[in-house]
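Quick one: this structure, given as structure tokens, is what I'll be asking you about.
The complex is shown incomplete by one protein chain, all other protein chains being positioned as in the whole.
Take a look at chain A:
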Amino acid sequence: SSAAMAAARGRALLPQLTPLWSWMRPRPGPRAPLCATAAAPSQPLYDVVVSGGGMVGSAMAAALGHDIHFHDKKIALLEAGPRKEYDHMPDSYSNRVSSISPGSATLLSSFGAWDHVCSLRLKPFRRMQVWDACSEAMIIFEKDDLDDMGYIVENDVIMSALTKQLDAVADRVEVFYKTRAVGYTWPLPSHSCDTTPWVQIELADGRRLQTKLLIGADGHKSVVRKEAEIKNIEHQYDQSAVVATLHLSEATDNNVAWQRFLPTGPIALLPLSDTASSLVWSTSHEHASELLAMDEESFVDSINSAFWSNINHSDFIDTAGAMFRSAISLLKPSGTAVRQLPPSVAKVDPESRAMFPLGMGHATEYVQHRVALIGDAAHRVHPLAGQGVNLGFGDIACLAHHLSAAAFNGTDLGSLKHLLKFETERQRHNVSLIAATDLLKRLYSTRLAPLVLLRTWGLQATNALPPVKVRI
């Protein structure tokens, strides 16, 4: 009877208090397509499926595959492209490189990939010099202990190392190459009907997979994110990045990463070896096309001019900057470091010039029931901070940690409760960094004197204050 029902349900004075965490996430309703039919027994069921076999997706699959608590679990990695063989690294450097932070190196070594990277090639750098084209202001990042600040590694080298480590756990991790997921079917959060509780994935060739947890690592145009109807805040910058492999005029220790903020955008020189560096030049779309079209000599001249020319200085700014610098040196004698001069470029590798458009993006949610987003699928940043792939590796370290703990507790891997822990931890970390990067990009895109002065003084002050620099 309804009275008995009401009694059993309990008429509390306050409405039933569901825990706070579930209030912060309104319970998702069923998504189209609705209730899946009972799955055919032939559809293989995986514990985790990672969609996207780039650096972040492959590293996620490898990290889980090497986790002791995942020893008996089934993992699948879906990659649209073909399997690439990396046995033999070409002599010339690839033009796509990443700046790998020590934290990322730690993650990669946790499942044995960093050793492979070291045995191939990488360039550690000890120092970062960042300065303004419109003033003398600069900031130098350096570690007091003689540790490396970071490493410049070609993306192909990282992929080679990851592929090797995936091969090593092939009994646990199944990699599907040339495989694209074309559709996802989401389960209802708490199923009381006869429908399957798992995520169903439809592949381009008609095969279907099921999984207890789907991890979307499919880049900034993530299909997983779209299909899960997770809102994405995004913004296209009016910029493209030009990349190229450069040869220096003379051999040098080359253990400094250089970045100069031009009004059109930052230009960076990342060391690859004693004689070679990688270029990442963010500039307007038109200028980027020009740079790609011009002959090699003019291209090299443009680069050298960008690093050395002072035409953007104004007397006013220079004087103001100099005054501020003297003021600081009175207060903190060691607060102004010696400015080093960037190397000059002699040659560019033919065929190594390329460009790609830049944008910013952030998913409003990183997780849902049985779904998690990592890497560019969750967040996309401007390369000026050299953080892009490091944020992705940070996501992996955090998610792998929570999934490992969940596996050791016998928890359902796709349960929203522990996925939310990952989301909270990473959003807290990522949002401020993404916002700061975006702000920096906007701040440095202007010649207007007040803003130049602000950032000049800001940069100088930051340079003089060790605690702030260490945080960065």
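What we mean here is this: a residue touches a chain if its C-beta (ideal position, glycine included) is under 8 Å from a C-beta of that chain, and two chains touch if they have at least 3 such contacts; residues count from 1.
By our rule, contacts and distances are computed from a predicted model.
UniProt records the chain missing from this view under the protein name "COQ3 protein", selected from "Mitochondrial distribution and morphology protein 35", "Nuclear pore complex protein NUP43", "AP complex subunit sigma" or "COQ3 protein".
Only one of A:213, A:416 or A:452 touches the absent chain when the whole complex is considered: A:416.
Set against the missing chain, the residues A:151, A:198 or A:307 yield one that touches it, A:198. Counting over the whole complex, chain A has residues 4-5, 7-22, 27, 39, 45, 68-73, 189-192, 194, 196-198, 212, 407-412, 415-417 touching the chain that is not drawn.
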